[in-house]
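With one protein chain withheld, the remaining protein chains of the complex are depicted in position.
Entry: chain A
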Amino acid sequence: MTADDRLEPPPLDPPPSFGPRRMRASLSSSLGRPTAARDLDGAGRREPTIAPSAPEVTVSVAAPASPEPAPEVLPRDAPAVNAAASGGAPSGGHRPAAARPSAARAGGRAPKPKGPARPPPGKTIVPPQAVAGRALVSVVAIMCFLAALAVGVLTLVVAAAQDWQLDVSREATIQVKPIDGQAIEPRLAKALDIARATRGVRSARLVDERESAALLEPWLGRGLDLSSLPIPRLVVVDLADPATADLTGLRLRIAAEVAGAAVDDHAVWAARLRTMAGAMVVVGVGVVGLMLAAMVLSVVFATRAAMAGNREVIEVLHFVGAEDRFIARQFQRHFLLLGLRGGAIGGSAAAAAFLIADFATRSGRADGLADQAQALFGGFSVGLAGYAAVIGLVAVVAALTAITSRATVLGHLGRLD
């Protein structure tokens, strides 16, 4: 081979613009050039053109489209090029896609190329099957179900505690102790009068002997004769509004005018209920937090596994200039959907459990446990707040899943270098 037989060394002056369309036109004008005779085999054989010869074109036109074209086959539009070239096209090069059909018709030999079909919508770059979808959805669903149960029970307890506090604070009790030598009935009547005259009091009533006996029955048994025992008597004061009721005035007047009497505004009980409700909230939030933490750890492991399974995808994305945020987004999208699916399943199951429990306690089919629950909570209905909390929890679970996977991917990519 002589130096003259070689392909020409490339010139060094770049064109003003460089894009696929322009590139295609420029490149094809050279590749389709039919006159360049070169020794490309290195064996002295002259090759008239790098385009396939005419018989090859004829064969390729006549033969049905092969599903697996041979690697050496020219670009599919090459026959049109050659046809155009043989028909006297000055450049002999490729035509723009839109122009090729007319060129083919003019030449009469080239097959009518198919127009560029619209590609299907872009698939996700990280294949969905590469993410451990089912297992993770199950874990997220179970965690979300348990967390939703905890949230529902929490709202139930908090609402019941608030009701209890309200009930307790709406009442006050005047306790009149028996005093030797002083009849208790006039003092009870005086206490009733003072209570009814106090601002903010809706009503006041005397707890009669039968009610008092009923209150003491669990400790002292049936058939109790209160007259033989020094049992204090009670006046129940119902407050219209605990905030505006003059409990201080009532306490002062009772202390001054009724011997052996004292006012109990149930403040101790209310404080205990507040403390209990607060403790329940802390415990509930802690349980939900632990469940979410376990779910986050599951997502971290699943994300790492997905990244390990998609190592080649990540490498290719890096090579084509993808930023870490772009790569993280590809994983985040999958995990957001998984989190939404798992959260929806778990949340729906929890909501169904609440509905069933509510139905069971309301319909009278409940057993003793449900009776206790009804006595404590006044029905097992979590209410709108409970269901809203479950929906919020599903959203939190989905967001947490996506954020966790994103953070895991970014952290992993950051450690690669």
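To be clear about the criterion, a contact is a pair of C-beta atoms (placed from the backbone, for glycine too) under 8 Å apart; a residue touches a chain by one contact, two chains touch by 3 or more; residues count from 1.
Everything that follows uses one rule, which is that contacts and distances are computed from a predicted model.
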{"item": "Complex member absent from the view - protein name from UniProt, among \"Cell division ATP-binding protein FtsE\", \"Ferredoxin like protein\", \"Nuclease PIN\" or \"Dihydroxyacetone kinase subunit L\"", "value": "\"Cell division ATP-binding protein FtsE\""}
{"item": "Among A:V296, A:V313 or A:A351, the residue in touch with the chain that has been omitted", "value": "A:V313"}
{"item": "Among A:V158, A:M276 or A:A322, the residue in touch with the chain that has been omitted", "value": "A:A322"}
{"item": "Of A:P127, A:P230 or A:G260, the residue in touch with the unshown chain", "value": "A:P127"}
{"item": "In chain A, positions touching the absent partner", "value": "1, 3, 6-15, 18-21, 23-24, 26-28, 30-31, 40-42, 50, 65, 68-78, 94, 97, 113-114, 116-123, 125, 127, 312-313, 315-324, 326, 414, 417"}
